[in-house]
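Here the complex is missing one protein chain, while the rest keep their positions.
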Amino acid sequence: MAADSYEDVAKSKDTIPALEVQPQDLYHAKSFWTKYIFCQDAKVIGIQYGLTAVAIGLVGLASSWLMRMQIAFPGVIPMDPAAYYQLVTMHGMIMVVYLLTALFLGGFGNFLIPLMVGARDMVFPYVNMVSYWVFFLAVIILAASYFVPGGPTGAGWTLYPPQAITSGTPGGDGLGIVLMLVSLAVFVIGFTMGGLNYVITILQARTRGMTLMRLPLTVWGIFTATVLALFAFPALFVAGIMMTLDNMLGTSFFMPAIVQFGEQMTHEGGSPILFQHLFWFFGHPEVYIVALPAFGIVSDLISVHARKNIFGYRMMVWAIVIIGALSFIVWAHHMYVAGMNPWFGFFFATTTLIIAVPTAIKVYNWVLTLWRGNIRLTLPMLFSIAFIITFVNGGLTGLFLGNVAVDVPLSDTYFVVAHFHMVMGIAPVLVILGSIYHWFPLITGRFLNERLGRIHFWVTFIGSYAIYFPMHYLGFMGVTRRYYEVFEGEAFTYSITGINQFITIAALITGAVQFLFFYNIIVSSKRGKKAGKNPWKACSLEWRTEEVPPTHGNFGKELPVVYRWAYDFSVPGADKDYITQDTPPSAVANAKVEQT
Amino acid sequence: MAEDTQQHPLKIYFQVWTLLFVFSAFSYWVDWYGFESYLRWGLILAFMLLKAGFICAIFMHMWWERLPIIAAIMLPCFAILVFVFIMWHESYWTLIVRRIYFAITGS
Partner (left out) sequence: MEDSSSTVKIVVPPKQSFSKEWASDQKAFKGVPWGKAMMWIFLVSDTFVFSIFLISYMTVRFSTKAEWPNASEVFGLHVGHYNVPLLLIAIMTFILITSSGTMALAVKYGYERNRKMCGYLMLATAIFGASFVGMQAFEWTKLISEGVRPWENPFGAPQFGAIFFMITGFHGTHVTIGVIFLFIMTRKVFRGDFDTGRRGFFTSQKSHYEAIEIMGLYWHFVDLVWVFIFAFFYLW
């Protein structure tokens, strides 16, 4: 039962903390422009972020198709090595930064944080709006690099110098690399504006009764990821500036003395390995920036759709925080073969393997939440289970790679490709898909079509397994990543070719089925089954708004007051199998709640 | 907002101001007198940290803030210290490798 006003709340004799947060002075849009374009409402901004991210993500998807065609059926789609490198690079960068990061933090973060913590909006809606448009600008700059002479950069998403800015690399002596770096810098600036908003909204603008330990894990995941982003992106930003200077002004931060086409370049004395450190100081936290929101969201999906409280909530929170903290001291496990100080292998292998502990705890807790739960095989649940499977798979290969001696032969092979696509490619994407099925009723008031959804799920899940599982094998055979073609005449090429063709076909199908999903979204948003107010019977606040879908200002006249955590499912003694966060204890006097 | 209307005596600002001048002058003198090696670096670091500490504590009012926000500001800086430590060792390693390489190739 939602408290209707401060007086009602007072009458119910449930203890309510005094108000500490100033009521927010919201801007009310007056025209089309301020309502839909330069909108200050976090929900709209979230959707803008999401759509933009998906739009550029389609470019990434198309790149992957073309790459796969070249690997498996060379010649069918004619391309030279340069074009292939450009595809690899743009695919990687778009997927990691512009799709996943923007979608999780910009999209889900904006939409869910204010609703889940019980705020009317982000703390600074104007800054939030600017954040989106700066992100949009970054995407435009990125897209522009396709149209400059020489095309986009082909340096690989890691952009390692010296090759990133030498003329042998596509885009290396033209504008391609410059636009890439500028776009990243702009992205960082835009993200910082948004990220500060998310962090402060969660820390300083929660509703009464909403303690940190009552936050849904979704919020914890997004929060920690945002903090990581705020402290990790500076490294990318600085590295980007320095590489731009190397390229445009001829400085030698990263560039050693190099002979290019028989001519001595003007650079001298720079340190390429410095770039690698800077990049991975950003890059490793970045993988957790993508993973942690997925961890958080999937915990909520599992709990809601198994009608059971999340197992070990506190442990889950601490695991997220510890993973976040540790992810700043493991970066050089990406550099075991880079020629760094030999002592580092020991240090970074140790820290890397330690990070597996909290990660494993999370996996156990998801499984234990499912254990004897009242599991409903809804679409969000299916995607969540698929997530656990793929994530465990990828996490285990991570343990292999974390050991220096094992990594040395596997580094830069398809084994690594398999590892990171398992953990960072499909696992978070499965969560995104599942959560769209879950929250679509909140956004539009309608369900997505179930039958199309099931087709979508099974093809996506089995398809992506078919794509990435065989890659482990390719890696063991020593097939190097990022190669334009597998050399002819090797003894093993026969079996490699077969596997590659299999993978490509799986990739084409898996990619294509996503369009079924888009179709489902478009059709269902108009004609889908009406969902009603709280269709999944969830406990968290985002379903407790006055109207579903929520309107500007989110909640009604008064903000809800929170009395419990978000996981009071199947509580013995309660008349319903869930108790929403804003239900006062007096309304469920007989319920034997475990934790509030 | 009615929150946070910190009032501090004028005196403390002038005291800190003076101190900052003095520390700056000292660190300048370190250079002026041409101290070398560890003494020099130690003094530079000491005055730097003193100045930084006073600016943070008094001018930026951190002294009067509550512990949670102080912790939230200071803790992330450990990541920076680790990074400094690692890169310090990395750069010496790079130098060693360069020395060896150029000694062999003779350039």
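Observations on the model:
For reference, chains read A and B in written order, and residue numbers begin at 1 within each chain.
Basically, a contact is a pair of C-beta atoms (placed from the backbone, for glycine too) under 8 Å apart; a residue touches a chain by one contact, two chains touch by 3 or more.
Model, not experiment: these values are computed from the prediction.
The chain that is not drawn here is touched, among residues A:M95, A:A205, A:A332 or A:A386, by A:A205.
For chain A, the list of residues touching the undisplayed chain reads 17-27, 120, 123-124, 126, 192, 196-197, 199-200, 203-214, 230-231, 233-235, 237-238, 241-242, 245, 249-253, 266, 268-271, 274, 277-278, 281, 553, 562. Even with one chain removed from view, chain B keeps its contact list with that chain: residues 1-8, 10, 13-14, 17, 20-21, 24, 27-28, 30-32, 40-41, 44-45, 47-48, 51-52, 55-56, 58-61, 65-69, 71-73, 76-77, 79-80, 83-84, 87-88, 90-92, 94-95, 98-99, 102.
Keep in mind that, in the parts below, only the chains that are shown with their structure count from here on.
Touching chain A in their complex are the following residues of chain B: 1, 3, 76, 79, 82-83, 86-87, 89-94, 97. Taken together, the chain A residues at the contact with chain B in this complex read 22, 227, 231, 271, 273-274, 277, 281, 328-329, 332, 339-344.
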